[in-house]
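The complex is shown incomplete by one protein chain, all other protein chains being positioned as in the whole.
This part shows chain A:
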Amino acid sequence: MTNQSIRNTILIACALALAVIYLFPLYWMYVTAIKTSSEAFASPPIFIPTHAQWQNFVDVWQSRGMGSYLWNSLYIATLSVIVIAALGSGCAYVLARYRSVWIDVGLFLILMLQVLPSSLMVTPIFVGFSQLGILDYPRLATVLAISAKSMPFFVVLVRATFMSVPMELEEAALVDGNSRMGAFFHIVLPLARNGILVSAILIYMQAFGEFVYSKTFISDAMYQPASVGLNTFMGPNTVEWDKIMAYSSIYVTPILAVFVLLQRKIVSGLTSGALK
């Protein structure tokens, strides 16, 4: 072996070791989920289960009614992303295209709104929504609150994408007789499609795990998302850890799968936006 390849092997081994240590909590979730209760509480703990069983997943899915919880998570996350992408893309485009004092003011406003913690905004939004009657539609109320909370982040990410679309292409389209609207929808949006999609997926993941607003606004278990369902399941003195980890695995695996598949794009979308 050459020096170079020895060095690479050692570095890869170290990197994998670091990843294994860092991702151990995730491994522990999956391992606990396939243990029986007595194995979960074995001492010393069982690191590699020999009698893997899948019954926990079936049990938890049925006894906790996970179908309804996950459906609500999907419902809330999908609607939120639609609202955010529809409103946020145009906003990001204008903020990326022009330079002026007003644009700076708008950008400053967006950056400020990005930082407001949900748990501090939830009291006034709850009282306001209840006075307006919006709380009668609890999932819609949650969607509105999530949209307002996450749209600024989406705008910041997508703005970075629009900045990298060459303006000459749009100008050429205008010269060729396109209207502004035509140029936006036929030239600029398609070119920014990937960036918008990646940011939307990132927002979707966040909305899929959202908790504060759902817990506060949605009292009827029929409309609660999986995060609230997990919270109800845990209780203060819970002992059903194998079941809770099975619940968590079912909940989190789709998100992790999407992330691992799109990892490279998500990471680059995130880094181009967050520092700019």
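As a convention for this text, contacts are C-beta pairs under 8 Å (C-beta built on N, C-alpha and C of every residue); 3 or more make two chains touch, one makes a residue touch a chain; residues count from 1.
Everything that follows uses one rule, which is that contacts and distances are computed from a predicted model.
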Fill in: Absent chain [UniProt protein name; select from "3-methyl-2-oxobutanoate dehydrogenase (2-methylpropanoyl-transferring)", "Sugar ABC transporter permease", "NADH-quinone oxidoreductase, E subunit" or "YjgN family protein"]
"Sugar ABC transporter permease"
Worksheet item: In the full complex, which of A:P45, A:G67 or A:P166 touches the chain missing from this view?
Response: A:P45
Item to complete: May I ask which residue of A:M66, A:V81, A:L144 or A:I187 touches the chain that does not appear here?
Response: A:L144
Discussion item. Which candidate, A:T142, A:T161 or A:T216, sits in contact with the chain we can't see?
Written reply: A:T216
Worksheet entry | Residues of chain A in contact with the chain not shown | 7-8, 11-12, 14-16, 18-19, 22-23, 25-26, 28-29, 32, 40-41, 43-45, 87-88, 90-91, 93-95, 97-99, 104, 106-128, 130-131, 144-145, 147-149, 151-152, 155, 163, 179-182, 184, 202, 205, 208-212, 215-216, 227, 230-231, 234, 236, 241, 244-245, 248, 251-252, 255-256, 259-260, 263-264, 266-267, 270-271, 274-276
